[in-house]
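Heads up, one of the protein chains got dropped from this complex, but the rest are sitting where they should.
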Amino acid sequence: MLLDVRDLKVSFDTPDGVVEAVRGLDLRLAAGESVGIVGESGSGKSQSVLALMGLLADNARVSGSATLQTDTGALELIGAKRRVLERIRGARIAMIFQDPMTTLNPHLRIATQIKEVITRHRGLRGRAATKAAIEMLEAVKIPDPARRIRYYPHQFSGGMRQRVMIAMALACEPDILIADEPTTALDVTVQADILDLMAELRQRTNVALLLITHDLGVVAGQCERLLVMRHGEVVERGAIDPIFEAPAHAYTRDLLAAVPKLETPHFARASS
Amino acid sequence: MEQAAHGRSLFSDALRRLRSNKAALASIGVLGFIVVAAVVGPWLSPHNYFTQDYGAIWIAPTLADAHWLGTDGLGRDLFVRALEGGRISLMIGFVATLVSLIIGVAYGATAGYAGGRVDGVMMRIVDILYAMPFLFFVILLMVFFGRNILLIFVAIGAINWLDMARIVRGQTLALKQQPFIEAARMSGAPAVSIIARHIVPNLLGVVAVYITLTIPQVILFESFLSFLGLGVAEPATSWGALIKDGADEMGRAPWLLIVPAVFLAATLFCFNFIGDGLRDALDPKDR
């Protein structure tokens, strides 16, 4: 098992007392597999993956276990030292976020932002790093990458920025890609393009995907398995098709009902 | 994660946060003590602030003869003079802040509420005035027209309203978009009453922060003028004037410098801490 999460709990100390965000999450992810975590905002789905990455705020309390299979054996992520996590982030587990307008640094050129992760994890510098960065932009289908790599984020559209984020995330050939609402902030047509791109890149690189979304339609096209979270707990889990056909939990039924009827989810999955 | 909306009002929430801010609470205590001392203190001493006593000059702080904080080169008691100076400094702080408050709120609320071209012109005027080296004009005023306490009030108040106008305008612009203002406007309430009944009360938070941060600025500025010899005239005094006198004689009588300096710094320190605490309490995103 590539990633094995057991009984993950996250709570936050606030001035108004302790708030429990995740109340025991179990999750297993095999190499190349694709799992969706679905739930409304506040269900604890984002907090779960941020906890895996060690990216939660200082007032967060995390317990449980999450082991990542590496070349040198199993590695416990929860409570790992900062330096250990820095080697994992961006290299073994990469992440893309919801709002591509704010997730790229507006003060730095795209070149800087892609190259720094290549330099950090692949040790390439200077021209070699630039070459690798341009290749990544090509892979995410950004036209004229040699010129656009000199752009600042604000010179790109939202969809293009999310492509840049994906290029950055996949630049070091990670084992796992965590995508936190990757298309929510985008226009509908652009959403489809980005989802297609992700499916294609997944096929090519065999990266495992952990897709977090509130949109069951997105999960249907991308994932093999599904977790439904609510109030910090998993209320339903299993393969996509059975759940879509016969949801066991009332909440899942509600979510399914929210998927537009006319647009029947297409079950043809990119990886199959 | 979202929490269930709790029923506490913004105000009581802010009060609770302020109460848990020990630095701000301590500052309120110290400041209250200084204010009470300035008001009541001079009566506790057998001396007054203007009588010269050539038999008792340059006395270091002592219990003898009730010169608790010593005397100056004219034999005047420093304890009484420091508190008397505090009365003047604090009064200038409060009054001048009030002046700038009234001008600033009226101007800013009007500009923000009117919006459009009126707002544009009004704020352009503020921008232009911002670029003026007003401090220098105040100094000139003092030189030309004499050291008049009323002039100090007006001059300082007239400068400080610019900040207030900007803050209030910004808040008003934001408030104007709120549904309850919209509703009042739809129902045909006149602009003046909307500003007075709905806009101004909702500005109280910002205004409170602004007041606590302006008072020390004003006190500081008056002290600055007095230090240059352009503030209140003898025998009346202020902390700035006392610091000036003390600085001239610090080799011989360091207490003349240190006592008013401590009073002034402590007062500014407390006001700044309270202002900070108030701002954090009303807008706790930084804490």
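In order of appearance the chains are A and B, and numbering begins at 1 in each one.
Heads up, the rule we're going with is that contacts are C-beta pairs under 8 Å (C-beta built on N, C-alpha and C of every residue); 3 or more make two chains touch, one makes a residue touch a chain.
In the analysis below, contacts and distances are computed from a predicted model.
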item	value
Omitted chain (choose from "Binding-protein-dependent transport systems inner membrane component", "Pyrroloquinoline quinone biosynthesis peptide chaperone PqqD", "Protocatechuate 3,4-dioxygenase subunit beta" or "Molybdopterin dehydrogenase") - UniProt protein name	"Binding-protein-dependent transport systems inner membrane component"
Residue among A:14, A:65, A:105 or A:157 that touches the chain left out of view	A:105
Chain not shown: contacting residue from B:36, B:118 or B:140	B:140
Residues in chain B touching the chain absent from view	23, 127-128, 131-133, 135-137, 139-141, 143-145, 216, 220, 223-224, 227-228, 240, 243-244, 246-247, 250-251, 254, 257-258, 261, 264-266, 268-269, 272-273, 276, 286-287
Chain A, residues in touch with the chain not shown (by the definition above)	53, 55, 57-58, 82, 85-91, 94-95, 97, 99, 102-108, 116-117, 120-121, 152, 154, 165, 168
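What we mean here is this: only the chains that are shown with their structure count from here on.
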item	value
Rounded Å distance between chain A and chain B, as computed from the means of their C-alpha atoms	52
